[in-house]
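Notes for the one structure printed next.
What you see is the complex with one protein chain gone and the rest in place.
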Amino acid sequence: MSGAVVSGSEAAQKAEVLVEALPYIRRFANQIVVVKYGGNALAGASESDALALFAEDIVLMQAVGMRPVVVHGGGPQISDLMARLGKTPEFRNGLRVTDAETVDIARMVLLGQVNPQIVSSINVHGPLAVGVSGADAGLIVAAPKDPELGFVGEVTAVNPEIVNRLLAQNLIPVIATIGSDASGQAYNINADTVAGAIAEALGAEKLVYLTDIEGLRRVVSDPTSLIRQTTADELDALMADGTIAGGMIPKVESCVHAVRNGVRRAHILDGRIPHVLLLEVFTDAGIGTMVSGGL
Amino acid sequence: MSGAVVSGSEAAQKAEVLVEALPYIRRFANQIVVVKYGGNALAGASESDALALFAEDIVLMQAVGMRPVVVHGGGPQISDLMARLGKTPEFRNGLRVTDAETVDIARMVLLGQVNPQIVSSINVHGPLAVGVSGADAGLIVAAPKDPELGFVGEVTAVNPEIVNRLLAQNLIPVIATIGSDASGQAYNINADTVAGAIAEALGAEKLVYLTDIEGLRRVVSDPTSLIRQTTADELDALMADGTIAGGMIPKVESCVHAVRNGVRRAHILDGRIPHVLLLEVFTDAGIGTMVSGGL
Amino acid sequence: MSGAVVSGSEAAQKAEVLVEALPYIRRFANQIVVVKYGGNALAGASESDALALFAEDIVLMQAVGMRPVVVHGGGPQISDLMARLGKTPEFRNGLRVTDAETVDIARMVLLGQVNPQIVSSINVHGPLAVGVSGADAGLIVAAPKDPELGFVGEVTAVNPEIVNRLLAQNLIPVIATIGSDASGQAYNINADTVAGAIAEALGAEKLVYLTDIEGLRRVVSDPTSLIRQTTADELDALMADGTIAGGMIPKVESCVHAVRNGVRRAHILDGRIPHVLLLEVFTDAGIGTMVSGGL
Amino acid sequence: MSGAVVSGSEAAQKAEVLVEALPYIRRFANQIVVVKYGGNALAGASESDALALFAEDIVLMQAVGMRPVVVHGGGPQISDLMARLGKTPEFRNGLRVTDAETVDIARMVLLGQVNPQIVSSINVHGPLAVGVSGADAGLIVAAPKDPELGFVGEVTAVNPEIVNRLLAQNLIPVIATIGSDASGQAYNINADTVAGAIAEALGAEKLVYLTDIEGLRRVVSDPTSLIRQTTADELDALMADGTIAGGMIPKVESCVHAVRNGVRRAHILDGRIPHVLLLEVFTDAGIGTMVSGGL
Amino acid sequence: MSGAVVSGSEAAQKAEVLVEALPYIRRFANQIVVVKYGGNALAGASESDALALFAEDIVLMQAVGMRPVVVHGGGPQISDLMARLGKTPEFRNGLRVTDAETVDIARMVLLGQVNPQIVSSINVHGPLAVGVSGADAGLIVAAPKDPELGFVGEVTAVNPEIVNRLLAQNLIPVIATIGSDASGQAYNINADTVAGAIAEALGAEKLVYLTDIEGLRRVVSDPTSLIRQTTADELDALMADGTIAGGMIPKVESCVHAVRNGVRRAHILDGRIPHVLLLEVFTDAGIGTMVSGGL
Partner (left out) sequence: MSGAVVSGSEAAQKAEVLVEALPYIRRFANQIVVVKYGGNALAGASESDALALFAEDIVLMQAVGMRPVVVHGGGPQISDLMARLGKTPEFRNGLRVTDAETVDIARMVLLGQVNPQIVSSINVHGPLAVGVSGADAGLIVAAPKDPELGFVGEVTAVNPEIVNRLLAQNLIPVIATIGSDASGQAYNINADTVAGAIAEALGAEKLVYLTDIEGLRRVVSDPTSLIRQTTADELDALMADGTIAGGMIPKVESCVHAVRNGVRRAHILDGRIPHVLLLEVFTDAGIGTMVSGGL
């Protein structure tokens, strides 16, 4: 209590919101929620404000007893540093060829720039977040996805013990999606895919993608066809018929795989809505697209 | 998420309330809050509704990581059963003479009627509450207050271990203010006093009295003189000059003693406001009277 | 040692009794024994003496490492309070119709009168006993037995965690046989039945009924036909042919069900024999009727 | 229960003995009792019967929750083996000169003959006892008592951790009084002295010497002057004036030192009385001589 | 660092040895290694020097995180004491007839002479070793091997809990191969057989026999036919065709049984090589004969 006086009806409204949150707080107590935070969100103009709101959501989830895990990439920031270092990107089939210098740049950006920004934003609220590389304690074991692409990796195993131990200490892991093979070679891996793999390895309750779209649509051109709830099977069909395409594919594929492998719900949310995580998790409101495994 | 659609401004308001609660949730994590729930509150017409709202508040406090303890008396209900059994009360200096039959009736009402009502209201939300008698495992050791009054007791010791163990199991103790001496004799004890003694023994963060007044006043007849924040010293003065009198004395004395003995804050709140506990604990609003130890 | 001198032969006899107890103490270490203590035993003339002896037995069992659990009802006391409150009992097929007021009275008597009497008698020896309601932390989940009977309940589930935790703290649970449904509605349940259900849920070593008969008989009219040892199958037969009838049915049915569901031995003992529990548990003497599951 | 029928009065007597033991069982729960068992007791004609009774007492103490520790020597057995090996003892001031061969013989007898006899007698009741040498894990650190006496040791330190760990596992340590210095050299040490040192190091509740006398006397020649209760100060005086002399000196000195260093009571009991330990510990009878620290 | 100056090449060599040990240290961390130490090794002229080197090896294994267990017999020492006591050995089919006096002598020698020698040698390095008899806490349960042989035992059960608890405390158990039946009767058991049974019961990584031969040979008369690595099946064949015979039989049979029952490797090493245990465990050198279960 700070001393400000509040009117009766305002008080009643506040109480109502808190009471509305009660069943969700109880249902999600001790549950793990893996949140993929996009590199895009950090690259824009007002990114630091958006990051501050995101950090509040994560801290609130942790404060009421949930165990959030943040996973992030940093594509735009990697391109930016490559440009500053005078390095010209080369692509094959839409995927960036990643030579040794490029993977070093990617590692530098992810571990040394994006990750500490997120960690610092959370730690404004206290010593809560810990940055984690996929190379720490064997967390993400990787192998080359395609020899022609160089050090672009795919996940071959996840050893989530380090993350589980941080969670057991009420810390918030912030994971950069660098993987490593047995020889210590680093790989850059698609962050959407890593988020899904980690959610599965942790047996998460939820896997959440924060994107810059409102949600998935059944008809691409029709905003009224927003999908509120769907299943893995329907998403398979929408990918098969090309309705879902492009950059959404890794997200949707990960959602489908995750809900079929122990994750109870996956969500594609509009990260441009302030506090969208809170609204999704703690209110009765319907936000974005929710995916479940069953029929 | 249940699927209901929510407007943007409504969503923003909801998020704001939740974010407003964040610092309080973090500050009070694992803190013990002892709440004295009055027998009056259970005796009225719409008592069951009020009790349901109170139970929601207690459950929400527990859900976000606080450790609430409920202490209750049951004066009106005792008088009622005495009347039904044809027993005429006798008073000396305003205190009820409590013979062996009366203390048996009091025990029956507190443990067998009021306590299970509160426990049941909380347990609608799950197996959370456990009724506790002051005679359980030596919790409240009592002695006669005055030989002329019979089995009216005063607290001589509190052994809070049973309560601490229930709290450690994330259970909500609901304590009936029956005390016991070494021979097993039961005593009826003023519940306001017991609440303070238990808050001290537990090292509580807060001691909260739910009453039927808006708060303490500096001038009894002047509603604008409501005291929002005060200290133990000021309350001593207000009791000395008679501003505070009557039934408020045990509450105020307990507040003063408690904040001088390890309890950080004591509160006198208006139990008639729906969800008053939530508003006090989780919002910036100023409710009732808050007592601190210092200047 | 207090200093009294003892003769050699008396000493030898004492030592002999203690040594006789040794194998039983070792065999029953850490074993749970559920003892149903009858409301009758508390209602008679010299009930407080009998209760004191009973409390000594329970405390001694706990002192040597067993884990006793007391379950009690209180039929006579409920009838007594109903009479004092001018309420006329109504029966159907021998079962009391229990309207809302009656179940409130039953709860008041069990939790507020009988339970604290037993708790206090044990706690004369130290802070050992804790009163427990079946409504505490969802211990006894109940449903209506028969719509015509009102709030007479039957056990649908037992959640013994609260009892196990008290036992783990070397406390003695004293359980009043009030059950609760999900809405918080209280039910009065036959205490003999509850005792058996709790013994099963706890995986008790023994289930003991203290009664006012010497034991079961094979021929009702023949005192020499006392059954010392029997099996679930024989008791089924004796109930089928009407040898066992009336108020013994719930006890015997519970014994039969319990020994077929994980309880090793059930006993029907004569509660009128002083310290009958000690004699049964710690000596070679044959007391009452013992039931085992096998042939 | 084995099925034997017992008469009412016999049952009452048995119950009385058990109830008499209750306060002692509760008082001594988890308390450590160090019992010095004399080598004499094992050397006589009917030694094996006496040892079996002793083992029952130790097992019963452990069964009801005490933590007994047995300490033993083996003087007569050492002399016997020396004689069989044709070795002539040499004495100086009444103490045996202990050359290298003699200490090897002593070690062989204590660890290889006396200790396993005691361990085996206890383990007839189950896997309860563990033989411990003073050389195990540095339990008894020794130094030469007098260069002229060779390997006769005195205790310079006790590291009771190994004993505490066995006790924590509900095992019964049986300690042979061989000590060791840092170089691994073994020493033979007076077992009465070791028992006292171990009782102090363990913070024992009781130190008990089983002897072949009825107790200490105030007048040596007067059997009626048996001392039932005494203090360290009185015993100092009785040693100073020569009333207590000879082989009783190490026992009495150890009693005096122990009760002044944290052991609550020391006892000198007549080991010839069957089950004397049980009688002392669990009955109101006055047995032998009890020493306390205070006045 | 003690201050001595070291040349560059010497330093390089030292570092090389330590680095060579690294993979073995990591592979064997927390692994149990059961080492059978022969009575022969203690009976010779320079036995104390050999014992000191052996103790260093055991302590080093424990220091780097392994959990060594020593098992020993003492045949020559038993014969020696029998001779000194004028007792003539009697043999049947090469096995010593063991009457009551002989088993007492064996127990005295094993527990009272050989065991404390080994314990003392280890404890020169600190309070690390604890002597254990097979009769302690039911470790080795034995039965007569053959009625004609008296108290020669065979292992009927191993209860390794006492050994596991000592290992959990970072202590080094030194086990004398005396067994016991339920009545407390002691038996002398072949130490090679006991070592194998204990290795199996502990789920040891390695079972090591220290012998006075270089290893097993495929052709007895040909030193160049030393077997470096072999399997259980090959050893079965070599016993069947008589290549392996005599005193090696119990060792080889135990190796074969152990690697077929959960022990990963068994070794027959030349105990005459100084620090042979270290060389086998921590270097790339090939020493003695190694037995594995598979092909």
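In order of appearance the chains are A, B, C, D and E, and numbering begins at 1 in each one.
Note that in this section contacts are C-beta pairs under 8 Å (C-beta built on N, C-alpha and C of every residue); 3 or more make two chains touch, one makes a residue touch a chain.
Remember, it's a predicted structure, so these values are computed and weren't measured experimentally.
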item	value
Chains on display which the left-out chain touches in the complete complex	A, E
Which of A:S121, A:T177, A:T211 or A:T230 contacts the chain that the document leaves out	A:S121
Contact with the hidden chain (one of A:R107, A:K251 or A:H275)	A:R107
Sole contact to the chain not displayed, among A:A12, A:A29, A:I162 or A:L226	A:I162
Residues of chain A in contact with the chain not shown	84-85, 104, 107-113, 115-116, 119-121, 123-124, 126-133, 135-139, 159, 162, 165, 169, 171, 178, 180, 182-186
Where the unshown chain meets chain E, residue by residue	1-6, 8, 11-15, 17-22, 25-26, 29, 56, 59-60, 63-65, 125-126, 228-229, 273-275, 278-287, 290
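Keep this in mind: only the chains that are shown with their structure count from here on.
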item	value
Rotation, 0 to 180 degrees and nearest 5, that superposes chain A on copy chain E via CA atoms	120
Most centrally placed chain - per-chain CA mean versus overall CA mean	C
Intercentroid distance (Cα basis), chain D paired with chain B, Å	57
For chain C, residues contacting two or more additional chains	126
Category of the chain touch graph - line, ring, star, complete, other	line
Interchain contacts, given as pairs of chains that touch	A-B, B-C, C-D, D-E
